[in-house]
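Taking it in order: structure first as structure tokens, then the write-up.
One protein chain is absent from this view; the other protein chains keep their places.
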Amino acid sequence: MSETTVTPTQVELEVGYAGKSIPRKEDQRLVKGEGVFADDLKRHGMGYVHFVRSPYAHARIVSVDVSQAEALEGVYGTLTPDEVAELTDPFFELTTPPGSQIKDYALAVGRVRHIGEPVVAVVAATRELARDAADLVEVEYDPLDVIVDARRAQDDDAPIIHEDAGTNVVWSGIFDWGDIDGALKAADRVVKIEELHFDRFASTPLECSVALVEYERATGQFTLYCNHQMPGVAAIWMGPALRVPLDKLRFVTHDIGGGFGNKITTHTYLTACCLLARKLKRPIQWTEWRTDQHMANAHGNERWFHDIEVAVQNDGTMLGFKVKAIDDCGAFPRYEPLGCIIWAQVTPGLYRWRNIRVDFTQVVTNKSPVAPNRGYSRMQQLWLTERICDIVAHELGLDPVEVRKKNYVRADEMPYETPNGCVYDSGDYARCLDIALELIDYEGVRARQEAGSGKLIGIGIGSTLDSGTNNFGQSTLLNPELQFSGNNEVATIKLDIFGEIVLTLGTVPQGQGHETVAAQVAADILGVSPDQIHVRPGHDSYWNSHAGFSGTYASQFAVTGLEAVKGATEKLSLEIRRLAGAVLGGADPDDIVLEGGFAKRKDNPETALPFMACGAIVNANNAVLPPDVRDVTLNCRYVYVPPFELPDKERKFGNLTLTYATQIHACVVEIDPETGDVELVDYAAVDDCGIRIHPQIVEGQVHGATVHAIGAALYETFAYDEYGQLLTSNFYDYHVPHALDLPEIKTGHIESPSPFSSLGTKGMGEGGGAAIHAICAAIQDALRRAGKPAIVNDSHNPPERVWRMIQNPEETATLVEVTAQ
Amino acid sequence: MKVDGTKEFDAPAQLVWDVLNDPSKMAKLLPGVESFDVQDDRHWSAAVKVPLGMGGLKLNFKFEKVEERPIEYAKLASKGQGVGAIVSMETQFHLTPDGERTSMRWEADVRVAGPIGSMGQRVFQPIVNQQVTNVLNALETQVSEAKDGGTSGAEQGIHAGSPEAYSAEPDGPTHSAG
Amino acid sequence: MLLRELEYARPGSVQEAIQLLAAREDARALAGGQSLVNVMKTRVAAPELVVDLNRIDSLRGIRAAGGGLEIGAMTTYAAIVDSPEVAGARPILAEVARTIADVQVRNRGTIGGNVCSNDPTNHFPPLLVALGAEFTIAGTGGERTVDAETFFEGVYLTAVQPGELLTGIRVPPKNGSRDGWASITLGKDGTGIVNVAATVSGGTARIAIGCVAATPVLVSASADETAVRDAVRSAELDPPSDVHASADYRRHLAEVLAGRAVREAR
Partner (left out) sequence: MSEHTIGVAVNGDRYEREVEARKLLVHFIRDDLDLTGTHVGCDTGNCGACTVLLDGRAVKSCMLLAVQADGAEITTVEGLSPEGELSPLQQAFSEHHALQCGYCTPGMLVSATYLLSQNPSPSEEEIRRGIQGNICRCTGYVNIVKAIRAAAGQ
């Protein structure tokens, strides 16, 4: 089942590119080092920014003195908190009062609330000088008590991080679907789990955040060459804060060195750069360093689950569960509290559970703000559902494989409506699981476990869903005042004067190969090869090929992006065929076929109009045009709008997302019983994302998402000490997987076409953190097989934690209680 | 991080107290002091270069005596600021006279903020140990000098990089988490 | 990434280097730079003068000497990995060097830099203590030799004084002994959590443990695993606690790894 498509180097000219792994258009420039990343740009007279950052997790700013810094030769100027407070308004908050009273600015105003928070910006002629000057800025702080543990944020004696809000709670609400109280009464047993913790980590794209900002005084126009991955949303934050209309903020991206959601909330820095460009009358260049990125940009959401109660029948069938969740969003909400609802896209995981109550609270702490991170908010929920499966199975003495199969939504139930109104479009979870188990030789490993060896062997399964194409109406379930709903994406395609086909996307790719995949879809419609379609790299809001939700996030390109490409290209195809029909003797557009760069009459293929002629006529020779095709522009913009409705705010009910790709992963671990060191010895990832346009790219996304989750499970953690000091601020201590850390990752797939997208595709790429769930399950399996009754209660399991579970399994075993009734 | 320990002196408590409460003598206790300035008997400051192999870490320290009960107890707060690091320290001394000898119990709570704080967690504890050992050795020298009424010992100073500054100290620091 | 202003000198001889180092209080020797440059990027270290040793040829090279080895301080990890002399005399040096970080670091990083920076997680300090290496230090007053037990003085501190230079390391002959190494790292070849080196000779194991105190802790025991573990358990360890491992866990690892290093010594 493990498959890799070897790409032919020569592509034959033929119709039917979709579904084939053709060489990526992006690769030519990237393998030669000719990619254009934001830090590669330079401008005459530009100044380099260095941010002076807080050494404290929580402190009052007593005074700021930039005089020495400004006096240094080569320094162009500074930006202080007082200036920011005067020149900008706080960024708008998505949540309800009192959380919405939180004031978030480009620099720390009045207080610092996490380590590394930018306090002053200094601009100088060189990077080094800017840093020299930053060292001369004097900031006096009065340290305040800190909160690093989200569980303490609501205590009476907890320091209040945002006095304007008067509480550390950002958002709080209860989601109640079905009848969990009835289910808990009716069930044979109730399994109670006291506490589980989903740890804090981030995908840490290798390219940090960057911007080069120019300001044109004549027009008040800002141009931001940057690597923001969702510029439309950045503009919505920044325009009002800077008190400028949105069109005055032109965003340009080109190649982006990975995003994974971590480049959605850089608007604070971009705003500071805008203010500096305007104040200092010169282009401003900002490059974030890795340590800064770790301390003060975008962590993933950390979440605590308390008082879980699962209603279970003796045969392992589960009726549902209830839980109290506390989400830790760090010092500022920014994209939050959207994480308080996004999880609900996968409320019951892959399971047929009808009764679920979630009491959800999000709080601020003195840690780095969070941002959407690959698998955003769903992977926390999916980790919970997977932990529930394994803990219930082990406590009841059942096989986790059988428990999953018994509870999975079945293929014949698709499309399946979850208790909260989401619609799982298609899939066959049990079949995917069988494939995954076969790939790791499940029976063989079970036999090895029985035989025993020096190492503790464990098998784990992670079953997840990658929900793609958000219905932004879900935000109204958090805040009924918000005016967001649905989704959209744009593509524009034109046939130019010399016959070039130019495709412009609204998406903001960061390595997903959009240029290639979009060209495949357009090529099939236009009857040309993908080589003949120029897809503009990156994004430029001046192209006017974007809409409010444009961007690359939330596993949606294969649906929103490609539907837009398809829509625009079909429009262009129709225009070409109308034009050719009119020129070639008045044929009906349906009687014209596009092939090999010609529009041909079906009844007489020798009668054909080359695309070049089409482009030339419309653009430069239009006096010859027949009157009924004078509306043809050969420049077609299409906005794709998925079929969503507003959710029911009262019941918190509705379809929150359009497609659900499936990931079923299985792994084998070997644990050194003396040290707790976990070695991943076998790994299989089975994916079902419907129809695959470019199988190799899909497989690449599976590899990437898997390794992010492996890193989170074993190595990566943003750990803080009690004073709010980040202990893993660089790649020495924040260990991301290197080549030697990983086994070969086997892949398999099935294709269950989505009934909700015209290409049968589903968004994919985020995955659901399946490796975290699989590795936790495998560790628990190994412990149980060794007679240790421990449960894995944390998503992050470094050697010492595993060693402690081996030494003292009771410590976590006592978190679980099973009552029979 | 909290460190504490005890130290015995072959000198009367008053003498130990005098050394501990004389800023100019205190200055000599600190490793790598480059300059020293006394504002009043409760406030003083020092420019310090903490010796580290890859180059000294320069910090400007301000000291304040926040509490004292002669001759048995004193509490000092200090804060050192430098590039990449802010070191805050709270130090307490308890002296118990034992005839011509004195027993000193001490506690220090050291906090490091700034980029270095996030980098060197595993090395703070040994580095703090080293510095504490230095201070205790220097203190012993000062006390015995004061007892002898001479000054020569202090000036020969314990070179921060010299081996004797770091020899294992039987009554050196112990740790508690923090 | 942005260093403070500094001056740079590139001496061609040890004598010249020592003169430069002795003349300026804030001068630092720059060996492979795989640690020092990093520290300078943070500006926590900011030497005013950097004395680059990379063009002093006499500091490089590995020589077989009386069954043992003489290794120049500026010999890179890569050179140790590839050295036939090392393979013949003390192959453990190559086996350990091979696990330091990665290819690029091994191409620049030097054994002298490794021991002089003396970070508790470094590989060579415990290894060279176990092997009983000797260190040659040159200064304006001439050369002196220091044994491994006294060379390492504290975190980031060694017997090399300001104005001095480590020029070479002498590793004694194997003489029938067996050398072993065991470590737990953060990921494969990542930051060390605990490192243990052992040399077993005539039924006695000489064990040096890294990252359980400011300097490698030397323990001797009879060479069976139980005795080794007992000896480590009763040794005076003062392990740091950090984000990767508590002091207790490090203490436990020291014991387990010491047993393994001895058991697997070859």
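Order as written gives the chain letters A, B and C; numbering starts at 1 within each chain.
By definition in this document, a contact is a pair of C-beta atoms (placed from the backbone, for glycine too) under 8 Å apart; a residue touches a chain by one contact, two chains touch by 3 or more.
A quick note: this is a predicted structure, and the numbers were derived from the prediction, not measured.
Visitor: Out of all the chains shown, which come into contact with the hidden one?
Guide: Computed over the complete complex, the missing chain touches A, C.
Visitor: Taking the full complex into account, find the residue in A:Ala71, A:Ala186 or A:Leu206 that is in contact with the omitted chain.
Guide: With A:Ala71, A:Ala186 or A:Leu206 as choices, the missing chain is touched by A:Leu206.
Visitor: Which listed residue (C:Glu16, C:Asp147, C:Asp189 or C:Glu225) would be found touching the missing chain in the intact complex?
Guide: In the complete complex, the chain left out is touched by residue C:Asp189.
Visitor: Who touches the missing chain here, C:Ser13, C:Gln104, C:Thr150 or C:Ser220?
Guide: C:Gln104
Visitor: So that we can see where the missing chain sits, which residues of chain C does it touch?
Guide: Its contact residues with the unshown chain are 1-8, 10, 30, 33-34, 37-38, 41, 50, 52, 54, 78, 101-105, 107-108, 188-189.
Visitor: At which residues does chain A meet the chain that is not included here?
Guide: With respect to the unshown chain, the touching residues of chain A are 4, 6-7, 9, 21, 23-24, 26-35, 37, 39-40, 42, 127-128, 203-208, 255-258, 260, 287, 289-291, 510-513, 696-697, 699-701, 703-704, 706-708, 710, 730-732, 736-740, 742, 744-745.
As a working rule, only the chains that are shown with their structure count from here on.
Visitor: Tell me which has more C-beta contacts between its two chains, A-C or A-B.
Guide: It is A-C, judged by the count of C-beta pairs in contact.
Visitor: For chain B and chain C, let me know how many angstrom lie between their CA-based centres, rounded off.
Guide: That pair's centroid distance is 30 Å.
Visitor: Using mean C-alpha positions as chain centres, tell me how far chain A is from chain B in Å, no decimals.
Guide: Distance between chain centres: 50 Å.
Visitor: Please list all residues of chain B that touch 2 or more other chains.
Guide: Counting only residues that touch two or more other chains, chain B contributes 83, 85, 115, 119, 121.
Visitor: Out of chain A, which residues touch more than one other chain, so two or more?
Guide: Where chain A meets two or more other chains at a single residue, that happens at 135, 291, 727-728, 733.
Visitor: Under the stated contact criterion, what part of chain B meets chain C in this complex?
Guide: Those in contact with chain C are residues 51-55, 57, 83-85, 115-116, 119, 121-127, 129-130, 161-163, 166, 175, 177.
Visitor: Can you list the chain A residues touching chain C in their complex?
Guide: It comes out as residues 50, 127-128, 130-132, 135, 289, 291, 674-675, 677, 715, 717, 719, 727-728, 732-733, 735, 737-738, 740-741, 798-800, 803.
Visitor: Quick one: which bits of chain B touch chain A in the complex? Just the residue numbers, please.
Guide: Touch residues, chain B against chain A: 83, 85-86, 111-115, 117-119, 121, 178.
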